[in-house]
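Below you'll find the structure I mean.
Excluded from the complex is one protein chain; the other protein chains are retained at their positions.
We call the chains A and B, going by the order they appear; numbering starts again at 1 in every chain.
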């Protein structure tokens, strides 16, 4: 009783948060046909500054804190990242009209992490004066990379298996002197990314060794612009004394830059809704439900760390939110290169148009409300 | 005596304002052939941030204030917006070598409002510690939209009338078996904007109903990037609690961002002067005189609100300045689409090269001096 009244009150109060307000505002003005455009270069530098700031915060915190405290939350992040892909593989992929390969890629994107969603969560926690470990932002790569790697590995295993089956059929057909060539009917986007695909195939599927090599995928994730900026921030936070530039620049500008990015993400979400119509409607259902399911799993694992290792409730919320979030910057190019036969309209549409607004606008207030109800209960 | 000494002293003092300094500096370095370029994307985001800030200020103020206080100033703004177009129609348009349709468009642009000029006025008022209503920035659309709508409506009425006359002549010529086709001699720029023009003609001048539809023009104004940003700010100011992001980001950066924009506007003004040479020299006279005339009308109407409704003298200055200002961002595209037969060199040249520098560099100090002389007298 007390728990639910707490929860509902808090949820409603957070809808007045300026961070969510800017997101919703962006959606509304896009829906009303506004001509407003935020230049691409501005978005790029904002993302750089937000992730550098999150990295610096994490790095400074790591320098001053006990690394043992990070072990359980980081392990939880890895578990959730891997799990999310398998959930998509055995739920979304089984639904009618959903191609298995698209479902695996979508799972990878929903397992990967959105820096801006995490930034929004950090800001909302501060608006509510909820404490969290300063290094919590550094959990990002522990979920992001395993999810992308798992998705690409699972996709390649699936494709190899299928190819062997096709090859077997082909051979048996050859034996029966059938003359029709087997068309690669399941690869409609194949010609879009031939170079990457060839590269990946030649790297990963050499005749002698049919396994997918994991290291190049990890490397590509780490080299992406989002993770680069964050790791740079972490390294600078650990090895230099960036407090002056952090306090005079990255920290005070964080909230404002985020507000601009929220407007962009709101407008982007609205404009992507059309793409979703091209793919099976089950993607809509998945994009609404998955952020909650993933977040609740992470929230549960986080609570274990809370009760055993004194991981803060604010930290539990962050873990849940990065699980709820789906990647919008770094994930798509990695997946395009790694799973070139998957349809980007499916996974990018689902993530940008629905997954991200749900994660920011509903899941963040939901998990904060849950944490406050637990803390206050 | 006391009034004039007050006024002159104050005027001179304000020329040392950094805001005006950056404007003049931009003109000077452009005149000296500087290679300095401020990227387009930077100007876009600066305008977005300035107008969002003005909107947020207005929205927060509206949330906390008595809307009744706004009625008289807002009504004054509407009156001035409409009046400015008719002034241009019955003065500028009557001058030799000035085409009526160009004069109407120029009137529309001088009636519309420049966000950066208004931002400069707000900054100068703060530099002089003059109080004004926080919602005064929200008067912007009340003058901007009526001016653009009036200009487009008046232009279309004029064109329809002319077309009927031409058609009558044509018919009478047909009767006298004249074989020369009537050339559309007054539409030199017609081919530049054919798609918009067709669209507007088909929308607005259907055979059955020869009236100009007003709503699409209002809608297009509201969807422009400048007004979108401002209305977004107003809505967020009213419906969310953006004080934290306002105080940490939009407010402290306002003055500095404006200084960069002033440099750009100074350089732009210098580079546009050449365009003015292509059109009748009466545009130069108009661009110098009109900001004062429009500003004085608004100042007078504002004084009525000052004496009857206790509207602050700072607010009167803002009303006068937005009347003095001519639109540089949102106005031109709306006018191009709405009055495609008008010559953009005429109205954009007059506004950007002369109107805006006069409004910022001379009218703002003039009206502030006037208000201080009145207040101190």
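The working rule: a residue touches a chain if its C-beta (ideal position, glycine included) is under 8 Å from a C-beta of that chain, and two chains touch if they have at least 3 such contacts.
Keep in mind it's a predicted model, so treat the numbers as computed, not measured.
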(request) Return the single residue from B:7, B:22 or B:270 that touches the missing chain. (result) B:22
(request) Return the single residue from A:229, A:263 or A:321 that touches the missing chain. (result) A:229
(request) State which residues belonging to subunit B touch the missing partner chain. (result) 16-22, 25-26, 28-29, 32-42, 127, 252-253, 255-257, 259-260, 263
(request) Kindly note down the residues of subunit A that lie in touch with the hidden chain. (result) 39-41, 44-45, 48-49, 219, 222-225, 228-229, 231-232, 235-236, 239-242, 244-245, 248-250, 253
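FYI, only the chains that are shown with their structure count from here on.
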(request) Determine how many degrees of rotation, between 0 and 180 and to the nearest 5, align the Cα atoms of subunit A with the equivalent atoms in subunit B. (result) 120
